[in-house]
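The structure under discussion is supplied below as structure tokens; questions concerning it will follow.
Every protein chain of the complex appears in place save one, which is left out.
Here is chain A:
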Amino acid sequence: MSNPLRSEVLKLYRNLLYLGREYPKGADYFRERLKFAFTKNKDVTDPCEIRKLVAQGDCVIKELGNLYYLREYTAMKKLYHKQELFALLNIGRSTD
């Protein structure tokens, strides 16, 4: 792997590893799949390909951020704005 891309890939890996610690299904589950995903592509040499895969990784980072946010938002909504949430989902008591 060419030098600048190597550091990019390593940065991506470390970033994903850090984010995976809070994964709902468990940090180990995430780490396993992360390792598998990276080792699956270890023989790729074309810089274009590598950049594409790194971009894919960045998408995963964005998705994870959204997942964590949604999880937290829903939990807070349930705790503090329950009636509103149920009204949005069309469930709950209509008599309130």
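One rule holds in what follows: a residue touches a chain if its C-beta (ideal position, glycine included) is under 8 Å from a C-beta of that chain, and two chains touch if they have at least 3 such contacts; residues count from 1.
Keep in mind that, in the parts below, contacts and distances are computed from a predicted model.
Visitor: Would you kindly match the missing chain to its UniProt protein name, picking from "Protein YIPF", "Organic solute carrier partner 1a", "Sodium/hydrogen exchanger" or "Electron transfer flavoprotein subunit beta"?
Guide: Checked against "Protein YIPF", "Organic solute carrier partner 1a", "Sodium/hydrogen exchanger" or "Electron transfer flavoprotein subunit beta": the hidden chain maps to "Electron transfer flavoprotein subunit beta".
Visitor: Hey, which chain A residues sit against the chain that's not shown?
Guide: Given the touch definition above, chain A has residues 11, 14-15, 18-19, 61, 64-65, 68-69, 71-73, 75-77, 79-81 touching the missing chain.
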